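All protein chains of the complex are present and in place, except for one that has been dropped.
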Amino acid sequence: MSASVPSDRLGQPADAEPDEHHLANVRIGVRLLSSGVVFLFMAFTFAFWYLRELNSNHDFHPANVNPPQGYGIAILVCVIATAIVFRRARSELAADHEQFWRPTAIAGLALGCVTFVLQIVEYLELPFKTASGGFASVFWGWTVVFIAVWLAALYWMETMVAETLRRVSTDGPAVPVEAADACLVFLYTLAGIEIVGYIFLYLVK
Amino acid sequence: MARRVALTGSVAIVLIAAVLFYLLDFLFTAPPAISAVISGGEAHLTLQTVPSYGHAPDPDWVSYLAKDQDGHWVHTTIYKVPAHTLVTVTVYQYDTATGLRNPFLGQVRGTVGGVATYNGKVLSVLDPNDASHTFTVPDLGISVALPGVNNNAPNQCSAAPCPLSEAHTTITFSFMSPGPGTYRWQCFVPCAAGFYLGNGGPMQTLGWMDGEIEVT
Amino acid sequence: MSAVAHDAGGPGEPRHGVRIATIWAVATAVCVPLMIWVVGPHIPPYNGSLQTKEQHDVNVTLASLAVPILLMIWVYFGYSIAVFRQRGTVIVDGPPDTGEPRIQVLWVAVTSVLVLGLAIYGTIGLLGASKGAGGGQGPNPLVKPENANKILQVQVIGQQWLWTYRFPQYGGVETPNLELPVNEWVAFNVTSLDVIHSFWAYELGVKADAVPGSNNIAYAKPLRLESFQVRCAELCGIWHGHMNMVGQVVTKAQFASWIASQDRKYAGVTKYLPPYAPYYYPVPLRRG
Partner (left out) sequence: MEATSLPAASTAPPSPIWRELLGNYGLPWAVILGIVGYIVGHWVGVRITVDVQAQVETDQNDVAIFLGMIFAIFGWLGGLGFFSYPISRMLGRPPSHSEREDHGPWRYLRLCTDHKVVGIQYLVAVIFFFFVAGFNAMMIRSELTSANATLVNAGNYLTLVGLHGTMMLMMMSAGVLGPLGNYLVPLMIGSRRMAFPRIEALTLWLTVLAGFILLSAILLGGFPTGWTGYAPLADQARGGIDAYLVSFFLIGLALILVGTNVLTTVITMRAPGMTWNRIPIFVWGLAATSVLAVLAAPVLAAAIIMVGLDRTVDTSFFQAPEGGSPFLWDNLFWFFGHPEVYILALPGFGIVLEILPVFARKPLWGYRLAVAGMSGVALMSFMVWQHHLFVSGINANLRPFYMFTTELISIPTGVIFLNGMGTLWRARIRYTVPMLFALSFFFNFLIGGLSGVFLSDVPSDVTTHGSYFVMAHFHYTIMGGLVFALMGGVYYWVPKMTGWKLNEALGKLHFWTMFVFFNLTFFPLFAAGLLGMPRRVTNYNASLHTLNVFVSIMAFCLGASMLIFLVNLVWSLVFKREPAGANPWESKGLEWMVPSPPPVHNFDSIPVIAGLPYTYGMPDAPAVASLGPPRVAVPEGGAA
């Protein structure tokens, strides 16, 4: 599908300034959506502490239900690494080092994909199924929703990488730095959520 | 202008058709009512409980069936009974035991003499773990637990209406019908397989394990 | 565009403020006593129990407090609709006042004081003589009557579409009908076997959600020998509206003979009942 030729429908030449708001909108929009996502995971966090405290029928966390610590750490590290690598890529972009921005951004995207794959593999190797108590439910609920939201982050990084690779004109940065900043805000939010999730899913007994 | 009239008219017709479909196909659907057989000043009701109905729309659902005036098994739970007469109920029970959620309902209540005959034995309390279904009319204080067929009985019935040749238990009891009115009745054993706590689907749908006794 | 009549409240302008205030004062002076003494007594719930008396008093107080506020708004709006009208066809603008900080501060202050008062009043009602005003207070109630564990305990078991009651102090007998001694404290331990119901004894002013896996305690002290309707106040499935029964408040002696008769009547099934517990997890647990 080709990008439509931006012409005003009534044949009048388009106005000159609609684009100036785009980056400001993305900046505000990502902060709003990130706070929405934080509330989404706050609901799961509340579910964990609430069910743990109630521990109805002493079946919240049966002894044999233990998440694989190895995968937990691996996913945590990958999520944080994605954020750090992409932050590095952003500073390259800001410093107009086009040649460093490209590989670092691709590395960030790759790390994101690794995180996704790791989570899927963890599901296959998971010792407990969904029907083993409140903790297992919260574990599955949290990780499934996190991976779904993580896909949105991957999509965003992918669009920036694709836009860089496809560049036609060479003046100015491949991707507006503000767009990279906005994506970073989203990545920081998800990294923070993953840290909180890691603590109560893997460490708290 | 004519085009606009036609457009608005056609939209109106489509909407009215949708409303009628919604009303007739969903809201006002109710199982047919059958009336008890009257003989010699007494009313007789013959019911049957099957583990799975076996036909559309829900083949796997557990259900009651009732014999109408001329002896055909009808898939309904709405029974018409004359007022202030002795009603004798015979239930052929084809399902296996699931066990009562509230053991109290093993107690036979509200029947003549406070007893019911299970395969010939007269009892006033049934062991809750043997119960497969109940016939309970809470507003009238009537409650009779129906024992189940043992699990490994040979010829178990799987599709309604089940013939008497297949494994079943027979329960008979009688009660005095009250003044005119509509009284809901239901099964209190969580027998809706596949639903959480066994209380979904057929247990919450008129015509399967819930019904009304219309006293006229 | 609209012509502007800049009438800055000249001498001919009637003193609207004073008029509105007087109308309001007269109306309040008439209506508040009307509400307290004439309408008030008819506001349900009536005096079936200590709890309904508390609820009745709260309702009457709130109603008689609401009357002046209601009248203030009605009189003001009625007056402005009648008097501050556009006269003639030419559209004339009113005075350009955009806000009086003093009035705003006064309004917020008055409403805050009113609200604070209501909250304190409600809390006093909650913690007062009615010991929780008949509402369910969960496993460890905030407010208990004196020697709470010696009063009559009634376990209310809600299940999909029937209320049954167990009496732990009388051998754990379970019965579908309920009789209570008059002028005695009773503790309802409300629980459920499947989904959320809500035990509502209307005339006793008791309402407590029946939640599976939790014991919800509500206190009541019936005061009159009357029957009370029991209904389910939380949607629980097809027969939610039919989960009704009628209980009876009887004298202490009648209660003793009734509970003994229930013991005899249901002796057969009592031995099958699970041991008395604040809540039950009945089989089948998984899907049936």
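Order of writing sets the labels: A, B and C. Residues in every chain begin at 1.
The rule we apply is simple: a residue touches a chain if its C-beta (ideal position, glycine included) is under 8 Å from a C-beta of that chain, and two chains touch if they have at least 3 such contacts.
As the structure is a prediction and not an experimental result, all values here were calculated from the model.
Contacts of the undrawn chain with the visible chains, over the full complex, involve A, B, C.
Interface note for the absent chain: among A:V37, A:I75, A:L93 or A:A153, the touching residue is A:V37.
Looking at chain B, the residues touching the absent chain are 1, 4-5, 7-8, 19, 22-23, 26-30, 57-61, 182, 184, 193-197, 199-201, 204-206, 210.
The missing chain lies against chain A, touching residues 1-10, 12-19, 21-22, 24-25, 28-29, 32-33, 35-37, 39-44, 46-47, 50-51, 54-57, 59-62, 129-131, 133-138, 140-141, 144-145, 155, 158-159, 162-169, 171-172. As for the chain not pictured, it touches chain C at residues 1-2, 4-6, 9, 16, 43-45, 51-52, 54-55, 58-59, 62, 66, 69-70, 73-74, 76-77, 80-81, 84-87, 91-100, 103-104, 107-108, 111-112, 115-116, 118-119, 121-123, 125-126, 130, 132-142, 190, 194-196, 198, 200, 202, 205-209, 211-218, 229, 231-242, 281, 285, 287.
Heads up, the rule we're going with is that only the chains that are shown with their structure count from here on.
Number of steps on the shortest path from chain A to chain B, with steps defined by chain touch: 2. Think of the whole protein's Cα atoms as having one middle point; the chain whose own Cα middle lies nearest to it is C. Across B-C and A-C, it is B-C that has more C-beta pairs touching.
Separating the CA-averaged centres of chain A and chain B is a span of 53 Å.
In terms of their C-alpha centroids, the spacing between chain B and chain C amounts to 38 Å. In this assembly, the C-alpha centroid of chain A lies 47 Å from the C-alpha centroid of chain C. Shared interface positions of chain A, defined as residues touching 2 or more other chains, are absent.
Along chain B, no residue makes contact with two or more other chains. Contact residues of chain C toward chain A in the complex are 213-214, 281, 286. If you check the complex, the residues on chain C that touch chain B are 157, 159-162, 164, 174, 176-177, 193-195, 237-239, 242-245, 266, 268-269, 272-274, 282-285, 287-288. Residues of chain B touching chain C in their complex: 98-99, 101-104, 106-107, 109, 124-125, 127-128, 136, 138-139, 141, 184, 186, 188, 190-199, 203-206, 210.
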